[in-house]
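Apart from one protein chain that is not included, each protein chain of the complex appears where it belongs.
Letters A, B and C mark the chains as written, and numbering starts fresh at 1 in each.
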Amino acid sequence: MIAAGLRETVLRANRDLAASGLVMGTFGNVSQVDRAAGVFAIKPSGVPYDRLTPEHMVLVSLETGGVLEGPWRPSSDTPTHLELYRAFESCGGIVHTHSEYATTFAHARACVRCMGTTHADYFPGDIPCTRSMTREEVERDYERNTGLVIVETFRQLGIDPSHMQAVLVAHHGPFVWGRDAAAAIEHAQVLEFLARVEWRVRALDPDAAPPDSYLVDKHYSRKHGPTAYYGQK
Amino acid sequence: MIAAGLRETVLRANRDLAASGLVMGTFGNVSQVDRAAGVFAIKPSGVPYDRLTPEHMVLVSLETGGVLEGPWRPSSDTPTHLELYRAFESCGGIVHTHSEYATTFAHARACVRCMGTTHADYFPGDIPCTRSMTREEVERDYERNTGLVIVETFRQLGIDPSHMQAVLVAHHGPFVWGRDAAAAIEHAQVLEFLARVEWRVRALDPDAAPPDSYLVDKHYSRKHGPTAYYGQK
Amino acid sequence: MIAAGLRETVLRANRDLAASGLVMGTFGNVSQVDRAAGVFAIKPSGVPYDRLTPEHMVLVSLETGGVLEGPWRPSSDTPTHLELYRAFESCGGIVHTHSEYATTFAHARACVRCMGTTHADYFPGDIPCTRSMTREEVERDYERNTGLVIVETFRQLGIDPSHMQAVLVAHHGPFVWGRDAAAAIEHAQVLEFLARVEWRVRALDPDAAPPDSYLVDKHYSRKHGPTAYYGQK
Partner (left out) sequence: MIAAGLRETVLRANRDLAASGLVMGTFGNVSQVDRAAGVFAIKPSGVPYDRLTPEHMVLVSLETGGVLEGPWRPSSDTPTHLELYRAFESCGGIVHTHSEYATTFAHARACVRCMGTTHADYFPGDIPCTRSMTREEVERDYERNTGLVIVETFRQLGIDPSHMQAVLVAHHGPFVWGRDAAAAIEHAQVLEFLARVEWRVRALDPDAAPPDSYLVDKHYSRKHGPTAYYGQK
């Protein structure tokens, strides 16, 4: 069996996701890529979280998109993961959830605005929402087109996916990534927290002004990049 | 004692319901039908969940609506279950809860709109709400008429109850069904999740547009019917 | 020590209240009356729930309002309980909480409307809110006047406190009662559930119409009074 370590890591990440409260039933999936080996591992489709073993994790080729070994059908969202790994080079792990508040914004096709420093500590601006997909995109290669519409969103808005590591797919839900699967899960939890706060801010005052850009920049750069001074040296 | 297996199943389902967080106190009830035997089993009325034994489960005749054996009075909602089993042939189990968000929509006589793919994965459109009942319907055979007004709602809207397996009764709460009691409980949990999200979508943007019908169809058919490709083969 | 049984019962009720999630810190209190003995027992003031023993429960005379024995100062809300026991003869136990949603309605001086059958199963109409108290009522005998303004509310609205067993005190919070302390706690939990649902109904549709009175009457009489048919015979 190839890539045993990757399977173990992805199994653990899927169990962590199940314990995180971000998913319901068998919804949601996590993957992690091994770029040197040219493969990523992902959860099988529709198997309850408590029955998963490392052998259930499905290995997918980055080049062909095909399953490399084993009898299991990968998560139906696999082609979305594939397109994100191909387009976003810094992306090492991806998580898809239907977490309640992020999904709320996706249903309303609204972005999660950056309204404070907790948001800026993790994401350097508004978390975008894709456009709706066309009939053609939905009826043929739907899951692959979901990945492509995410990539299109980042290109059109000129957003760098190595910093903005989350997106809402219109009428669907969030896809979130990071340097590995564990980081992706952490970002998905922070996104849900931020979506809860932002949903309440909009109800409290729909006209509330966003923070000044220098405050957002300060907080993001305090934790990320060459001038970071958060945490231990 | 007849139908011991059915009693056990329905007891377990009622305990699962109590543990699901969808009911408060002795509210709520689950039943399951054995169509070959012409009976369904249902919870007794007003007995705390933690005292229930298989013997408490009440067997009711599909033909006469009468209690077949035992000293216990069935749930006061039994005539509603009876009418649903009679009218909806694919229905194998029924659950009634007063879960918070679904009840909120019932109190406001609003449907839970299909606003995204999580909804479409389970229900192929808006979850309907019945009309209010007349004084005559309430004062005489109230619980039976509750079932009849549900059946009327599906007939008038032209909705197929083998696909749309949930309804809100105006100023009351949800009735949810499935191929058996366990499926009915799963659907009731999904309904509550969807009602939470939809309640927040309406607060976030009352004018949010629904998804295109081809996206709803794609997700429902991805998990149901002849072209399903979700889960393992 | 007199009334040992009453002290034990009231201690248990206060512990149940602490476990109910309806109170924060040392907020909240429960009492129960022994009308034959002319006393009620109530929690001492400001003692953490986890340190309470039966000896801490304070016995208060229904006739004089004075403490009958022991070194502990009773809950500061004791004169409110006293006035309710004096005016509402069917009242056997009283609970005061600052539960979140009921307190929300009290802060906004809004009643919890009866918008559905779950409400009508317990309370036969809107749960009223008192008027604001005058400077004189607040500055002198504040807690006793709190009880008197509750009694005034029921008299002016012509509501029967043996059926409507809850009230919101304006800018304060709920007082709830029942045939004993355990019933009062159950009603306080139901009130909080109903306040949660009603708060969401108002957000979903501020103009939602209430149910027809015959539906409310049907549900209340189904569980209470001479024609009740809910539960076992």
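Everything that follows uses one rule, which is that contacts are C-beta pairs under 8 Å (C-beta built on N, C-alpha and C of every residue); 3 or more make two chains touch, one makes a residue touch a chain.
What you are looking at is a predicted structure, and each value in this text was computed from that prediction instead of being measured.
Looking at the complex as a whole, the chain kept out of the display touches A, C. The residue touching the chain not shown here, chosen from A:37, A:87 or A:201, is A:201. Summary of contacts with the chain left out: across C:64, C:90, C:132 or C:213, the touching residue is C:132. Note on the undisplayed chain: of the listed residues C:92, C:116 or C:173, the one touching it is C:173.
Listed here are the chain C residues that touch the chain not shown: 24-25, 27, 44-47, 72-73, 76, 98, 100-101, 103-110, 132-133, 135, 138-139, 142, 170-173, 199, 202-203. Within the entire complex, the positions of chain A that touch the omitted partner chain are 115-118, 121, 186, 189-190, 193, 196-198, 200-201, 203-205, 208-209, 211-212, 214-215, 218, 222, 229-233.
What we mean here is this: only the chains that are shown with their structure count from here on.
In terms of the distance between Cα centroids, chain C is separated most widely from A. Comparing each chain's Cα centroid with the centroid of every protein Cα atom identifies chain B as the most central. Residue positions of chain B with contacts to 2 or more other chains are 203.
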